[in-house]
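Every protein chain except one is present and positioned as in the full complex.
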Amino acid sequence: MRFPEKTASNSQREDVKHMTGKEVKDCYQCMKCSAGCPMASHMDRLPHEMMQLAKLGLLEEVYASKSLWICASCMACSSRCPRDLEPASVMESFRVTLLRETPNREETCDGDLTVPRQAMIASMRKHRR
Amino acid sequence: MMNEIYEPKIVAFCCNWCSYAGADLAGTGRLKYPENIRIIRVPCSSRVEVAMILRAFQNGADGVLIAGCHPGDCHYDTGNYHTRKRIHLLTSLMDFMGLSPERLWLRWISGNEADKFQATVTAFTQELRAMGASDKVRDLRCSR
Amino acid sequence: MQSIMASITQSIQQTAAALLAAGEVDLVLGYTRGERPHQSVPFVATTPAAAAQLHWDPFCEKALAPYLMEESYQNKRVAVVMKGCDARALRLMISESRVDREKLVVLGVQCQGMIPREKLEAAAGEPLHQLTLTWQSEGVELTGRKGSQTLSYEAVLSPFCLTCQHATPAVTEVDQIIAGSGEKALVKGKNIPPKEAFSDIETIEKMGAEERHAFWMQQLNRCIRCYSCRNACPVCTCRSCIFDRENPDYLDAAKNQPAQHQFYHVIRAFHVADRCVGCGECARVCPEGIPLHLLNQKLIQDLTQHYGAFTPGVDEVPNPLSCAGAHEVDPFGKEAKK
Amino acid sequence: MMMVKLPGYEMLIHYLQQGLGEKQVFVPVSEEGKEGHVPLGSLNKVDLAQMTALTFQEKPLRNSIKSLFFPDTETYLTYRKEEGRMVMETPGEMMSQILVGAKACDLESLNLIDRVFLADPVDTLYAEKRAKTLILAAPCRQQGTYCRCESFGVDRINPAADVTMYQETADAAEPLYLKSLTPAGETFLEEMMKCGTEGEAVAVTEIPWQAVPPGEKPLSPQEVKDQMDTLFEHPLWEELAMRCLGCATCTYYCPTCHCYDIRDFSRQGQEAGERYRTWDSCMFTSFTNMAGGHNPRPHRKDRIQNRFFHKLNYFVKKQGPLACVGCGRCGDACPVGISMDTVLNRIGGDRHDA
């Protein structure tokens, strides 16, 4: 992969920071998020990769990844991150960004029923609380 | 009986500063090697007299290892150069007399070459096992 | 030839007589005729009259230098007849503080080479007592019961003399050179290359290890530990020999153990390795005929090959075994790498 | 007495080879000019011509036969530690041995050693070898060039052996005559006759062999001894000391020298070892070195003087005969040509001068 001439500017990264309150540049790729992710086997990009891409400013790839929609928001990663970066929240911020741009995305209701729909999970989590 | 491995007896003279320390480090690192070797500590490999080497053979040693600092690293500056020269001549003379010079090794082993010490002892033991017993330099009144 | 031998004899006799008569020396150490035919033995003349018994011929083999360390020669002013090899040994002894040059008058003889009696007898094919010798220019003429024959000097001279490069002592080492007059060169082939000189060594080196072992076992097993090789050697100069050491005893006295013989001969060779003057006394005096010089020569060869030429008793000390340095070969470094 | 004729030397060897299992046989051999007796069984090839020549030559072999009775190294006992206790072992009984080709002087030298070793207390190791050795000797037709046997009263024509061997010419193919002188010799010959060599070994009544009679008058031990007594301060000893190398060649080659040292050999943690005796030489400084460092014979002069005094004076005083058989070996082997003659000539010369 050739690095694009222009990667995400610091301001774009600032957006993520603004939304999550987290600084992805702090990630030092310990990969603990991926290690404990129950959905990892279904993802095209593992959580740590999402963090790395975000860090490097390769946001196009982040948004293209299906993993955003596979994430079950179980928060295992967030509860364990040694850098306190809450990868689940970072993921959520990407989803939110995308959904704000295109509210009715296919990924939110894709046909693979073995995997819970992200929106449903999110709402379940919200409402059970 | 023929299938039994011959366990050679090895007498080693190790200089205190390098090779003895290397052997110590092998111990500290728990590096394993055959039990056949008995180390005699000398301040410098140049302390070893030719007579002592032959004496060890007389007494039934199957191999004698002299180990000293690498050339240039001698704690006493030049000791191992003397060793090198003496053992070079002795090896050559032993060869000339058909006295199995391959049973006399001089090796440079520094204080941090624990692995080399281990490898040397292991290789020497294996080679001596393959050579088997020899009576060429042994005083026949000494048991093997 | 005949004339040079006679003139050297005469010159030695006259010089000795003069020195003794003048009281310049207490004794003159040289050679005289032995009891056996064609044998010359060490002789000490203490009076001008006795100087007439001094003699010179190609049978004056015995190295005289070692005597100078003996008790009988101490506190005496000694004149000594010396061949080239002896003088080299003497220089070594002086550098090793074993003799006091001040008390010596060295009469350096222009040595023509020595003839081992056994070699002569073998070449003649007749017992020595039946032979009359005449020194001709082309060789030695032997007259015996079987008639007369002339053998070239190369055929009868000691191999040590054939390769000797220092037959006449250096002028700087002696007080007087006794050259004699008449035809000089007994040895014509003086420039025999070292390779040839060490041909015996090459023969042994070509053997397999087992064969070499068998050869030396057979040789060394004959050793009776009489120590004549040590005692005759002009560079075995130790005040007390390691082999006589009691505690620890380096050498076990048992004469039936090959290992002890090996020990003796390896160490002996080592102790003269860088000091051997190549006189061949060790081999000559050995009553069992063990070719001990080969061990010395092997070490000399190794030293020369790997550490450069060094001629003991000619070149300046330190001797090769007393100095060692970084620049020298490391036969053990590479091996260790593999 | 019994006399036997064999077709040749080969027959004798053949017979001896048959009996090899029970007996150790020593035969004369010359190897690279070095002569001595070696075990017949150790020979790869039997050189009959050489053996015959050596047997009948008019001088003894270069190495004397003393080492067969008094080896240069001999173990008394071995010991080792077993379960905390010391276990000792002495060497087992020796095999009987046959010695072929001794000379009259050799036998005389054994007689001299016998006076020392067989006298009380008996040297058992030596005694056993003496008892178990059968000696076949050959006379010398005339005195050898460097021999002085006649001067020392050795009857070179009639060696005091068990069996004497004769041959007209020293030719292996010529008939070999054997004459027994002792009961053991007689048994040996009888057994040989019996032993499947019928027709080839025949008893005879006469042996065709002639010797040149002795031409020298034997020295009188008493006279020599007396003469020596006057020579203790003679400058000769200092002269010899100035020439002698102090090696042990003369003593080790001498058939009558019989000094030894007792030593312990113990290595390997001193848990095993042996005590042995080994030839020693009065020519060594260490010979008279004492524990406290004192040496009663500190100089070479003292030592060489002692050697000749022992042979020519002390032994006569203690035992009667001179301790020399005139074999000439010392003079042959000495690197500086000192022989018994060197001393005798001087003694004689001085006597004449006086």
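By written order: A, B, C and D. Residues from 1 in each chain.
Methods note: contacts are C-beta pairs under 8 Å (C-beta built on N, C-alpha and C of every residue); 3 or more make two chains touch, one makes a residue touch a chain.
Basically, contacts and distances are computed from a predicted model.
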### Query
With one chain of the assembly withheld, which option in "Cation:proton antiporter", "GrdX family protein", "Heterodisulfide reductase subunit A" or "FAD binding domain-containing protein" matches that chain's UniProt protein name?
"Heterodisulfide reductase subunit A"
### Summary
Contact partners of the omitted chain among those displayed are A, B, C, D
### Touch with the omitted chain, as defined above, among B:8, B:63 or B:79
B:79
### Task
Taking the full complex into account, find the residue in B:52, B:65, B:94 or B:137 that is in contact with the omitted chain.
B:52
### Query
For the full complex, which residue in C:21, C:122, C:242 or C:329 touches the chain that was left out?
C:242
### Summary
The missing chain sits against chain C at residues 74-75, 96-98, 237-242, 245, 247-248, 250, 271, 317-319, 321-323, 326
#### Entry: Touching residues (missing chain, whole complex) on chain B
9, 11, 16-18, 20-21, 23-28, 30-33, 35, 38-44, 46-49, 52, 55-56, 59, 61, 69-70, 72-79, 82-83, 86, 110-113, 118
#### Entry: Contacts of chain D with the absent chain, listed as residue ranges
81, 84, 266-270
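Criterion: only the chains that are shown with their structure count from here on.
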### Query
Once you count every C-beta pair in contact for both, which comes out on top, B-D or B-C?
B-C
### Message
Between chain B and chain D, what distance separates the C-alpha centroids? Give it in angstrom.
### Response
46
### Query
At what distance in angstrom does the C-alpha mean of chain B lie from that of chain A?
65
### Shared-contact residues (touching 2 or more other chains) in chain C
252, 254, 257
### Message
For chain A, give me the residues that contact two or more of the other chains.
### Response
none
### Query
Taking touching chains as linked, do they make an open path (line), a single closed cycle (ring), a hub with spokes (star), an all-linked set (complete), or other?
other
### Query
Any idea which chain B residues touch chain C in the complex?
50-51, 54-55, 57-58, 70-72, 78, 81-82, 84-100, 106-108, 116, 120, 136-141
### Query
Taking the complex as given, what residues does chain C use to touch chain D?
29, 34-36, 39, 41-44, 62, 66-67, 70-73, 118, 127, 129, 222, 224-228, 230-232, 244, 252-257, 284-285, 287-289
### Task
Quick one: which bits of chain B touch chain D in the complex? Just the residue numbers, please.
58-60, 139, 141-143
